[in-house]
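Omission of a single protein chain aside, the complex is shown with its protein chains in their original locations.
For clarity, chains are labelled A, B and C in written order, and residue numbers in each chain start from 1.
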Amino acid sequence: MTSHKELQRIEAFSDGVFAIASTLLILEIAVPHVDDVMHPGALWLALKAEWPSLVAYLLGFESILVAWAGHQRGLTLLTKSSKAFLYANGFLLLSITFMPFPTAVLARYIDTPQANIAVMLYSAAWFVTNLAFNLWWLTMFRPVRLLSSSLSKAAARKVTRHTISGTVLYACTIVLSYWFPIAGFLIIFASQMLWIVVSIGDDEAQ
Amino acid sequence: MTSHKELQRIEAFSDGVFAIASTLLILEIAVPHVDDVMHPGALWLALKAEWPSLVAYLLGFESILVAWAGHQRGLTLLTKSSKAFLYANGFLLLSITFMPFPTAVLARYIDTPQANIAVMLYSAAWFVTNLAFNLWWLTMFRPVRLLSSSLSKAAARKVTRHTISGTVLYACTIVLSYWFPIAGFLIIFASQMLWIVVSIGDDEAQ
Amino acid sequence: MTSHKELQRIEAFSDGVFAIASTLLILEIAVPHVDDVMHPGALWLALKAEWPSLVAYLLGFESILVAWAGHQRGLTLLTKSSKAFLYANGFLLLSITFMPFPTAVLARYIDTPQANIAVMLYSAAWFVTNLAFNLWWLTMFRPVRLLSSSLSKAAARKVTRHTISGTVLYACTIVLSYWFPIAGFLIIFASQMLWIVVSIGDDEAQ
Partner (left out) sequence: MTSHKELQRIEAFSDGVFAIASTLLILEIAVPHVDDVMHPGALWLALKAEWPSLVAYLLGFESILVAWAGHQRGLTLLTKSSKAFLYANGFLLLSITFMPFPTAVLARYIDTPQANIAVMLYSAAWFVTNLAFNLWWLTMFRPVRLLSSSLSKAAARKVTRHTISGTVLYACTIVLSYWFPIAGFLIIFASQMLWIVVSIGDDEAQ
């Protein structure tokens, strides 16, 4: 019972962190300043100039949502918790709450000659988040098996394959982005969109 | 059971996002600066000059509360969740967390010649939120029916009518605000107040 | 059942708002700037100069905690919810999330000739919060009785007496603070401390 309660609080704490990380993103978008308020359409031009912030906002929210969906799917498999899992979960949340920073750097520098460093930082942040997901998944098996016995070996292997291929993907985009930042960024974005589509497809198949 | 748990976490995550979105609004109100602290009543004048921020705060909080009440009412109808619903819910939360930005723009430019663009942005943000509500409601039926069977067809049709008429209303205020920004704004505000009054009335009738 | 679930979500939303309102207060305290880092003890002087911010932080947290304790005690009495209660609760949360603003104004102007206006604003904010508490309490009886039948009439009357006397108290401190701001502030602070002590005493008596 105690361990079940521990699981509930890990859920509540994690939901809070995900909710806040996704909501804080709006603070990055400043109210635009207009020099000449008498000029018709001046505010429209000022709003248009903020497009990188708006894209970063959409991107940041979408990626935190995808991570949350994965986290939530993983937690439903557990029947109890362990201290190792608790701290691995903490490390995962740490990497998620960090995400607004590389996303903001990306928004600021994507259309400058510094784009390659910005996308490399962004890829690296996702790489670390994926490492954290791997560790998180590992602590579901070790030192104590926390998973419900209803999970088949095949299903477990499928998740392992997904997290490892994610890690390899982001490692590749770090390197690729040094020469082709836009390509690196598009691969990350496409892979997350694909993940949403596959998730919805899986659901319908059941 | 798993699906029920998924629903609970969608609730918890959503409540977190709504709570934070409504609380972050206060950060937009800065402590007023007074040039001459020796002048009696100087702080009073400085506070009075902040009225657009105060109105934006009240307005933002009220509209997030109305959206939350609709969200909460919708969720009580569900018996399970789907991935499509999960992402539609995410899109809805995205549009809600975005709201502080157009509200702040409105507060800054409502009494300037840029008012029409500010109200158009505000209307457009509500228009997108309403689209998101439509999509969210749609995923309760498709690809899998998630609603409890106790909901009558008539009641379901009433909700559909409400969300569609909201979308039409906000589409009209976007156009109207180009020429009559204050009228556009008042229509949006009045429709939300009406919604609160009707909700309370419905409740008493039951 | 539906109404019970509604109550749970009102709780979750309210807890989120209280938690965030109390945590956001720390953002008002800026890292102090030191002109000459070579000067021994320069940071110590800079930290000491921030004392009004620190006091405001303690005060803000304490008052939100007291409000939360009252809110939580009230909600345990309910067996169901109504739309009127939902919006009264929203108004109460609105007045709570507003609190960081008058508290920050108080911290900035308490040791200037503008102290009377700062304390009047602070009193007024508490006055409105108390009005909201009165309304909130009223909607537990009307239009539908939401309270569990186990609550005795005497106990209900005691709560009514408390909320009304609070409203009268804050109305008086608004007026008093015009001439004696420090006295007005101390009365508010003392009444909240008294409330904590009485609460703990009540508990032991049971």
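Here is the rule we use: contacts are C-beta pairs under 8 Å (C-beta built on N, C-alpha and C of every residue); 3 or more make two chains touch, one makes a residue touch a chain.
Keep in mind that this is a model prediction, so the values were computed, not measured.
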Which residue of A:Val37, A:Val55, A:Leu86 or A:Val159 touches the chain not shown here: A:Leu86
Touching residue (missing chain; options A:Leu45, A:Leu58, A:Leu94 or A:Ala155): A:Leu94
Selected residue (touches chain absent from view) among A:Arg9, A:His39, A:Arg145 or A:Arg161: A:Arg9
For chain C, residues in touch with the removed chain: 11-12, 15-16, 18-20, 22-27, 29, 31-32, 34, 37-38, 40-44, 47, 57-58, 61-62, 65, 68-69, 72, 75-76, 196, 199-200, 202-204
Interface residues of chain A (partner: the chain not displayed): 2, 5-6, 9, 12-13, 15-17, 19-21, 24, 27, 82-84, 86-87, 90, 93-94, 97-98, 100-101, 104-105, 108-109, 112-114, 117-118, 121, 143-144
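Just so it is clear, only the chains that are shown with their structure count from here on.
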Of all other chains, the one whose Cα centre sits farthest from chain A: C
Separation of mean Cα positions, chain C and chain A [Å, integer]: 36
Distance between chain centroids, defined by C-alpha means - chain B, chain C (Å): 25
Touching two or more other chains - residue numbers and ranges from chain B: 12, 15-16, 19-20, 24, 27
